[in-house]
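Note that this complex is displayed minus one protein chain, with the remaining chains in position.
Chains: A, B and C, in written order; residue numbering restarts at 1 for each.
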């Protein structure tokens, strides 16, 4: 079991969906960094459940309390621990149905791994609720990165089969546009397609079903030279964190899988010297990373988010205690599409990963 | 800089392409494990350069020497170090051209990261040659896993735009077929398409260009319950290692990116109780992993390998010393397509990752 | 800054003396372990301040709250976080005097390390108060070890210049005696000398001065074969943790420094085969450890605890802001001798270290 990650910025995460609280300890922050609590609250609200019709009805304010490492408005340099209390829990439901395995969830694998001793209520430690402390830590790291001019932003590239009509300019991305996207609760480049995506989610919700999607993220103004190969390449570091987010099933950098259909002469990003004497590339198929190290071009990656496994439609499953077949209709309160709430989580782990690599 | 990976099985990798040797220390192996050196040699030959027309002409036998941790045919339980000497190096070429940045390579990023002090000959520490010790370590781990009945195999799913016509059965994969693939130097399910892929590589080679491709890997007979979320999920662990392999730009598990176009009711893998009282799923869209933990179904993932950046075609670049434009034609000896040689490397890191998670 | 320790049992500690709380996250506990909360409370009371005349008057109940990883009376296998709120803080005093460096404390070194941003109130993160979460974690680990028959106990070997008259039998230590000592708040073998030590502390207290001492600890029933050399020997693991305890300035195993005055023929512990076919040694000069690995004999070590630096006697110091000389008389509430309260902390880190090595 490892709730600990990192070498320079170290995270220690804890909590269960229906326990007293979820939380995180961040170790390795430099002392004297001013923290903008309003900024962090803003990011947490982007993730918090219960505030839009695309999310679960479980409403959590996700107010955090900083327990340590923070003094007179600044980091102390000692471990900073923050907790987020769980309030709106309806645990009774889970007590009754804990033996009926929900397809697509960690009910079965969690029971096997923990010999049945794990807290099964609301997914326990596997709950998406654990991403609240991740967003806290990420917002804090992001706050630090922004002071250095580094901007992280994302768009929802697709929801189900609906793809955004516009594309990012991955060679010279517009900073202001990226900043705007990073505040948006449903960031899509093309407005019409944004509406189509939303309509699609509501329709699917009404059918008792769910949708997934793809999130594309860009990081601007990273200096060249970040990343620690052999093993701690930028790709290794970010993918490690991205795949920790429940529901992420694929990660690709730059042109990713599509790069395999290009020839070397098409895929290679050729160099030129810019007017301000910086080495740049004409294209950015490698997504700003060569040899596992940033090359100064925008960092670009995509993450695949699977459709929420909790659906109202009847599903075939088994009762793990008596081995009997069951037809399960999940009632409770669930997200018809987790993608919009995944965006701030993806951005959060990106900030954590980047700061960890930069401050080494 | 991190050449160290792992918590239970720990790797420490070292070496440069044109230095004295490359090597690896494996820490955490249990004592008394019989090692089949012939088996390891077989895996290393799958990766070794110079033996097929699809690979570089640099010919290295990749003979390894075990320096420690191995006594009377068995592991001692103390760190096992193996080195592979570099023999067929032509370093002169690199001395002359070290300031001209090869597009798609780590020449530029390596120079920035190491302030120009890195060994640039043949890519130095960034060379694909570093995968030789990885294959050694992986073959050793795989040897151990096979004793436990665990089988790892792959197929080349595509080379460039040519896709294998057949598909893996990811619900009940044939063990023997997978074993056969795992010995093959160019494993494709459909023979005709295998030939088409090979022809395509040779044609591209003759044009002074290169190709990439996708490798699909399956691991059979893994017990349910492996993986250490929150941070060390199976996906996080394997993607971390896979993205350490030079040229890998995308990783997806199960249906991966395609899962985002499915609805929850299609994507969820429904449960049933098998006749031998095992909990199984009808489909395997999640690729054998739920909540970051194995569920006992075949583990399935795909890795995108970009086209080899070393090509003979002229490319625009700059000389980093005098900032002048250059047109570069890479001569030397290079792989027109690295995908076949990437297969044993992908399987190697898979074995390492799995053993690290299992022996925890 | 590292508040994280361990590889199998991982600790993440946080908090400051006058902040909201101190706490600890314990990662890597196996699932399904029954935890005896009363037992933990008992150990925490041995350390808690304000209950004897030998300790500071700051009275803290040290009630802990478990936030995660604990469900239906048992560990879940996911990270277990516990916090202990700070109640009886008198912070005003520290605000006024924060620039006057207290000799023997971390005031100066903390200010340098954290550029003046650390929480200076009550020693902040350097406070002995951080040992409360350590005792929590240690009591939990000890609870687990006791189920396996492993007993940890200590005696105060000396306070100042007063040495206990009796000695431990380090070859065949009495289990029951050790168990009794492990509940005692002032464990000394000889009753008369125990009283002398106490009198000495009270006398020194009345003089506005403080005392240190030596704690000797024994662990019984450890199997042979525990310890992970080369670097993670039993001595390395335990000394690392012991020197994390504020005030510990020396650690020795077995005969320790006195072993340097013995000849090899005297120091070597000769072997014999016991009646129950166990390999034992006639003597135990090596303190139950050979080559960094337990040999099945009682594990024995001693830790030197320096006199409490907070004293009422006037001391020469400087004001770090204006660089002026100062004569400092520390008023506040302080322990005239920290040794009795250090005993449960030493035992706690011993339990943590041993469990971490055993569960590998």
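What we mean here is this: contacts are C-beta pairs under 8 Å (C-beta built on N, C-alpha and C of every residue); 3 or more make two chains touch, one makes a residue touch a chain.
It should be emphasised that the depicted structure is a prediction, and the values quoted were computed from it without experimental measurement.
Touch with the chain omitted from the figure is made, among B:41, B:59 or B:74, by B:74. Of the listed residues C:9, C:305 or C:346, the one in contact with the hidden chain in the full complex is C:305. In the full complex, chain B touches the hidden chain at residues 1-4, 10, 12-16, 19-23, 25, 27-29, 31-32, 65-69, 71, 74-81, 83, 113-119, 124-125.
Contact between chain C and the absent chain runs through residues 1-5, 7, 11, 13, 101, 103-106, 108-110, 112-113, 125-126, 130, 158, 160-161, 204, 209-214, 224-233, 235-237, 239-244, 246, 248-257, 259-265, 267-273, 277, 279, 281-282, 286-287, 289-295, 302, 304-311, 313, 315-318, 320, 323, 325.
Following the convention adopted for this analysis, only the chains that are shown with their structure count from here on.
Taking the CA centroid of chain B as reference, the farthest chain centroid is that of C.
A comparison of C-alpha centroids places A closest to the centre of the full protein.
Per-chain CA centroids place chain B at a distance of 47 Å from chain C. With centres set at the average Cα position, the gap from chain A to chain B is 26 Å. In chain B, the residues that touch at least two other chains are 7.
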